[in-house]
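The structure's right below; bear with me while I get my questions together.
Every protein chain of the complex appears in place save one, which is left out.
Read from first to last, the chains carry the letters A, B and C; within each, the first residue is number 1.
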Amino acid sequence: MQSFKALYRVSWVDTDAAQIVHFSNFFRFFERAEEEFYEHVGLTDWLGAKDVILPRVEAFCQYKKPARFNDLLEIELTVEALKEKSVKYGFKIYNKKTTELLANGYIVAVAVDRQTLRAVPIPKEVVEKLKAFCTADGAK
Amino acid sequence: MQSFKALYRVSWVDTDAAQIVHFSNFFRFFERAEEEFYEHVGLTDWLGAKDVILPRVEAFCQYKKPARFNDLLEIELTVEALKEKSVKYGFKIYNKKTTELLANGYIVAVAVDRQTLRAVPIPKEVVEKLKAFCTADGAK
Amino acid sequence: MQSFKALYRVSWVDTDAAQIVHFSNFFRFFERAEEEFYEHVGLTDWLGAKDVILPRVEAFCQYKKPARFNDLLEIELTVEALKEKSVKYGFKIYNKKTTELLANGYIVAVAVDRQTLRAVPIPKEVVEKLKAFCTADGAK
Partner (left out) sequence: MQSFKALYRVSWVDTDAAQIVHFSNFFRFFERAEEEFYEHVGLTDWLGAKDVILPRVEAFCQYKKPARFNDLLEIELTVEALKEKSVKYGFKIYNKKTTELLANGYIVAVAVDRQTLRAVPIPKEVVEKLKAFCTADGAK
């Protein structure tokens, strides 16, 4: 099992008046890691492609410690579950410097045909690339 | 048991290139309803007050149907669980016009002293006001 | 000359670690007033319509005083200039309670055909509705 790691530096706009990153932004960091992951495995054209979109059907995050302005975050992505038409990505966000776990969560996305808006099977070549990042219990 | 309902009209900036509301924004709509709820019950000064902040420890959303630009959303808030130092708000987002359920989810927030950053009991007067919005199984 | 006024209450997510509204959000408040203006004058379907989009070609804001969490803002919109294919909206943002001017600025938008992506004349019926909100020197 491999994981994919992306780096993101917290921007001023990500913070709120509690002087920590607003909780909704962790989901944006999850998605940013997902985007870099597609880039990394050569699936850049999949998300936002002409044919398939990946609407999210579930999103969850557990917050352990706050992230602050200018913190360098390491976002670790794994494939927690891979089904015919959906994928569940697991995420862990660390403070790169202190190595503390700040948050963990997941996103479940369904492959949908952009025209018909119906769920479609995840293409074989995508499945192949995702499998390498499956956690032990995620591979069906 | 009462619920609180807030209205929100989807702005252009809330949408993404799939021409639907970005999934992370549903969490912002949840929080907006929470803010209006505090206003409604006279706790405006509680969130963002001088003494107590309400960092979120968990957030979850299940997406049923997309919301689009200019849709009028009705966001229903209930108190799903009320503990000494934390509160779990449940949310349901409806399309006001079609009455369809678009999403449901929750936020768990902990009361924290702004200076010491330690969890503190939710003040009695706040508890009293929250209790009226508890779902059957949420009241301790 | 009339102006159009929209109300907006500052949400927690609008603020940043300086405990004031992030400067970029004032542009979102401008646009929200613009959206409510279209609603008000019966042009809801114009922005985000099937045929015409309104990409922005210029945006400017001058910041006088900060806005804070939970402030009720009054956003005043006027039509500062109306040309064949573009419109310049002027905005003033006030703190509704203190009546202080917090910011003023403008947005210039061009009418563009969604298919060809070429600038097109603003439809006559839109021009008629916009004219009532022209400032003295904005009417051609």
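Everything that follows uses one rule, which is that contacts are C-beta pairs under 8 Å (C-beta built on N, C-alpha and C of every residue); 3 or more make two chains touch, one makes a residue touch a chain.
Treat the numbers as computed from the prediction; the structure is a model and nothing was measured.
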Candidate in contact with the missing chain, chosen from B:15, B:78 or B:95: B:15
Touch criterion as defined above, residue of B:24, B:86 or B:104 at the omitted chain: B:24
From B:8, B:27, B:46 or B:69, residue that would touch the chain that is not displayed: B:69
Interface with the undisplayed chain - residues on chain B: 12-13, 15-17, 19-20, 22, 24, 68-69
Touch residues of chain A, complete complex, unshown partner: 9, 11-13, 28, 31-32, 35-36, 39, 44, 47-48, 69-70
Hidden partner interface residues of chain C, rising order: 17-18, 20, 23-25, 27-28, 31, 48, 53, 55-63, 66, 107
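Here is the rule we use: only the chains that are shown with their structure count from here on.
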Same or different residue numbers at the chain A/chain B copy interface, by half rule: same
Copy-to-copy rotation for chain B and chain C - C-alpha atoms, rounded to a multiple of 5°: 180
Averaged-CA centre spacing for the pair chain B and chain A, given as whole angstrom: 24
Sequence positions of chain A contacting 2 or more other chains: 17, 20, 24
